[in-house]
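Omission of a single protein chain aside, the complex is shown with its protein chains in their original locations.
So that you can tell them apart, the chains are marked A and B in the order they are listed, and the count of residues begins at 1 in each.
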Amino acid sequence: MSAAEIFQYARDAFSIGAMAVGLVFVIAGATGVMRLPDFYTRMHAAGVTDTLGAELIILGLIAQAGDWQTAAKLALVGLLLFLTSPTATHAIANAAHRAGQKPDLSHFKPKHPADAGSSEGQK
Amino acid sequence: MFYGISLTAILVALWLTLSGPFTLSGDYPIVMGLGVISIIVTVVLTYRMRIVDRQTVPVGPAIPLFAYWGWLGGEIVKSNLAVLRLIMKPEIEVEPRLVRVAAEQRSELGLCVFANSITLTPGTVTVDVEDDGFLVHALDNSFTDPAGFAEMGARSDTASDGKKTGDR
Partner (left out) sequence: MTFLTFLVAIGMAVAMAIMLARLFAGPTLYDRVLAANSFGTKTVLFLLVFSALVGRQDAIDIALLYALINFVATIAILKFFRYRSLEIALAQMSLRKALDGEYEK
């Protein structure tokens, strides 16, 4: 077995693994969007799809792309998704927050920045 | 001027990536002329809007930002697995939280990088930007670790503005 064949096999294995794991993440994110109880929690499930699922599938496609231009275009799409998806998610969340939609945690009041993490929920 | 030249170089690279293959036959001169015209128009428009500066063309901190993306990728994988475990349980049991996270970045670029990193990490979403911090919605109690937020903030600050010295 020559070096080129080993490289070919490694590339195929990487591509198969990345695409399979990405598919699992995308399906899990879609299921989460269906299952979770509240708008703000559904947002997180959509984020799973947008980050790791999309990037892994794009990585898998890059690994089996033929020429450099296809790979560069795929990387560009990945970069675009990487940059725009958090902005869109934040825009949706901010619009819902400004429109007065309360997250489902029943009169929980956030504290000062000094003690951001010690959030004893006043449920 | 430096940022204008960098913007032009980035646009040329983008155009070369999007339109190929590079043969000097047929109507290639027309396509290349259209590309040159569109790049010039874009640069002139951005100059007229007065938005060409260090923060909109971040070529200076490009290498630290790429290094930061590497670290962020690890964080994204970790929290993706955590969220996956939460939403694939037979019974959904989550405890959503709304916390405030202090943001002490020095520039708007650092603030933007930090807020987008929080949103990009699954399980936490920046809901609102306030004067001295962000309002963050977390999917579960386990995502509201203040040490993790502090580390991410410090790293994004260092990546976008360099090491913290005494006087800014």
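FYI, a contact is a pair of C-beta atoms (placed from the backbone, for glycine too) under 8 Å apart; a residue touches a chain by one contact, two chains touch by 3 or more.
A quick note: this is a predicted structure, and the numbers were derived from the prediction, not measured.
> Tell me the shown chains the invisible chain touches, ordered by label.
A
> Tell me where the left-out chain touches chain A, residue by residue.
Spelled out for chain A, the touching residues are 12, 15-16, 19-20, 22-23, 26-27, 29-31, 33-34, 39, 42-43, 46, 49-50, 53-54, 57-58, 61, 64-65, 69-70, 73-74, 76-77, 80-81, 84-85, 87-89, 91-92, 95-96, 98-99, 101.
Please note the rule applied: only the chains that are shown with their structure count from here on.
> In whole angstrom, what separates the CA-based centres of chain A and chain B?
Between these chains, centre-to-centre, one finds 14 Å.
> In the complex of these two chains, what residues of chain A are touching chain B?
25, 28-29, 31-32, 35-38, 40-41, 43-45, 47-48, 51-52, 69, 72-73, 76, 82, 85-87, 89-90, 93-94, 97-98, 103-105, 108, 110-114, 116-119, 121
> Flag every residue of chain B that touches chain A in the complex, lowest number first.
14, 17-18, 20-21, 76-77, 80, 83-84, 87-88, 92, 94-102, 115-116, 119-120, 122-128, 132-133, 135, 137, 139, 141, 144-147, 149
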